[in-house]
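Report on the structure given below.
A protein chain is absent from this complex, but the other protein chains hold their places.
Showing chain A:
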């Protein structure tokens, strides 16, 4: 299940909902990304996330489908927030369930790496010294490149 929303989410509640009534799942891995109070500059007060409605959902769908084709997964949830957030707020949640831990760990890692380099989201940070758009990171491309062979 993929959701793009303005409202905050509860990672625990999302994981419980994914596992409810299931006894075939042997491993669940959950990743939550949070707003930090420092990034390219110190004193980040807030963050605004913009996206491209329509393409965002399609891009996330493709990433999830790719993960499902690479690993035997039994449940999956991806939530990405948009709009204005403050430090400590959750931004993104990826929960992956599988029969065994390796598939769950790897698929979660894969989804985040691809999400960061392929899904049309843009961050603008509001800091004490002004607003600026976050630049892409070479390390994110390197991380995503690990899955291509």
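Here are some notes:
The working rule: a contact is a pair of C-beta atoms (placed from the backbone, for glycine too) under 8 Å apart; a residue touches a chain by one contact, two chains touch by 3 or more; residues count from 1.
Note that contacts and distances are computed from a predicted model.
The chain absent from the displayed complex carries the UniProt protein name "Cyclic pyranopterin monophosphate synthase", chosen from "Cyclic pyranopterin monophosphate synthase", "DNA 3'-5' helicase", "Peptide/nickel transport system permease protein" or "Outer membrane receptor for ferrienterochelin and colicins".
Of A:29, A:49 or A:64, it is A:49 that touches the chain left out of the display. Interface with the hidden chain, as seen from chain A, comprises residues 6, 33, 41-42, 48-55, 58, 80, 82-84, 91-92, 112, 115-124, 126-127, 129-139, 141.
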